[in-house]
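The next block holds one structure in the form of structure tokens; read it before the comments.
In this view, the complex is presented without one of its protein chains, the others remaining in place.
A and B are the chain letters, set down in written order, and residue numbers restart from 1 in every chain.
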Amino acid sequence: MSDAHSPSETDHNGEAQKYHAFINLALALAAITGVELVLVYLPINQAVIFTVLIALSLFKFISVIAWFMHLIYDRLLLTLAFGTGLVIATGTVIALMFILDRSYVDFEAITAF
Amino acid sequence: MSDDAHNNDDGHHSLMVNNKKLLMWLFLGSDCMFFGTMISTHLIYRKLYPESYDPTSLFSLELTSFSTFILLMSSFLMALAVSAMHKGDIKSFRRNTIGVIFFGLIFLGCQVYEFTEFVHAGLTLSSGTFGSTFYMLTGTHGVHVAIGVFWLICMYFYSFTGKMDAHQSAVDVEIAGLYWHFVDIVWIIIFTAIYLIEFI
Partner (left out) sequence: MSSTLTDTPTSSTTHDHALKPETSNLGFMRPDHSKSVLIDWLTTVDHKKIGIMYGAIALFFLLIGGIEALIIRAQLAVPENDLVSAQRYNQLFTMHGTTMIFLAIMPLNAAFFNFLVPLQIGARDVAFPRLNSFSLWTFVAGALVLNFSWLMQAFSELGWFTASGPTAGMDDFVPGMGWFGYAPLTERQFTGAGTDFWILGLQILGIASLGAAMNFVATILNMRAPGMKMMRLPVFTWMTLVVSLLIIFAFPAITIALGQLMFDRMFDTNFFQVAEGGQPILWQHLFWIFGHPEVYILVLPAMGIVSEVLPTFSKKPLFGYPIVVFSGAVIGFLGFAVWSHHMFTTGLGKVATAAFSLLTMAIAVPTGVKIFNWIGTLWGGRVRFDAPMIFSIGFIWMFMMGGFSGIMHSAAPADAQQQDSYFVIAHFHYVAIGGILLASISGIYFWLPKIVGKMWTGNLSTWVAIFTTVGLNVTFFPMHFLGLIGMPRRTHTYLSGFGWDGYNMVCSIGAFILAFGVLLFVIDIILCMTKGKPAGNDPWDARTLEWATTSPPQHYNFGRTPIIPARDALWEHKHGPENRNINFEADDGHGIHMPSQSWMPVLASFGFAPLGLGLCLMQVGIPYMGYVAIAGLFTIALGIILWAVEGPGGYHLHPEEDKI
């Protein structure tokens, strides 16, 4: 039975396009990693670097999912299946980061430092 | 009899998505929560006690960037391997798969080296909350990589049995690819949230 990608001779052009996309993405990812490495050593404002790092990571994350993992070529259902997990996980992480705060820590009880 | 076997049903696909692929994406959604919980534990403890440990002297950003680069390149080769199997080109599939395995092993090697250095420097599982969260998170990720490498090795050898071809095995290779890419993108997050953050 056919799935979303049935191999066929007529698909070679599409495969070649994807091959080029993969190469370009690989080069971009390598370059971005290099940029990140340099960025942390630059004497720029902390918050700016932080934001740029997050943005670059997000780009790497989304582009690997979209192209290497094919999601952009696949049915929306798969994006929803994965995306829901992502949204719930992100929401939970953010909520926890807000709720847990230093002001609630009992530093007397911590003997380690 | 085996024509429908790889779809695990009688051919009915209500939503025109392969069953195995759907299963893998659901698993990856679950794995998102799994790593998300561990990453948030680490970030919470770093937020609570930023002064308790300074890993900047211990972390070698060069090494970690190198291993990040290695993993990204392995993802690239994996995408090529999947492409090859779609075309039925077993030889190309094998070449690329060996490449992924090789790069995966290099990554694991870097991790092992890094962990050994850290332990010698005094950072262990019991070193406060930092040691606990760091090793559990990166260790679990490493185990995921190892399982992926093992899976690909099995696939590589299975490709010699003659039972793999574009029609039957494209999906199986594709889901192995999905798993591998996921492990890669988790590392992208870990690299930023665990390593890079400490330096800014």
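Some notes on this structure:
In this text, a residue touches a chain if its C-beta (ideal position, glycine included) is under 8 Å from a C-beta of that chain, and two chains touch if they have at least 3 such contacts.
If you're wondering where the values come from, they're calculated on a predicted model, not measured in any experiment.
Just so you know, the chain we are not showing touches A, B across the whole complex.
The chain omitted from view is touched by exactly one of B:49, B:76, B:182 or B:195, namely B:49. What chain B contributes to its contact with the hidden chain is residues 1-2, 4-6, 8-10, 12-15, 17, 19, 22-23, 26-27, 29-31, 33-34, 36-38, 41, 44-45, 48-49, 52, 125-126, 128-129, 131-133, 135-136, 154, 158, 163.
Residues of chain A in contact with the chain left out of this view: 77, 81, 84-85, 88-89, 91-92, 96, 98-101, 104-105, 109-113.
One rule holds for everything that comes next: only the chains that are shown with their structure count from here on.
Between chain A and chain B the centroid-to-centroid distance comes to 13 Å (mean Cα coordinates, whole Å). Against chain B, in their complex, chain A makes its touches with residues 1, 3-5, 7, 11-12, 15, 18-19, 22-23, 25-26, 29-30, 33-34, 36-37, 40-41, 46, 49-50, 53-54, 56-57, 60-61, 64-65, 67-70, 74-75, 77-78, 81-86, 88-90, 92-93, 96-97, 100-102, 105, 112-113. Those residues of chain B whose C-beta lies close enough to touch chain A in the complex are 4, 7, 11, 13, 15-18, 21-22, 25-26, 28-33, 35-37, 39-40, 43-44, 47-49, 51-52, 61-62, 65, 68-69, 72-73, 75-76, 78-80, 83, 86-88, 128, 166-167, 170-171, 174, 177-178, 181-182, 184-185, 188-189, 191-192, 196-197, 199-200.
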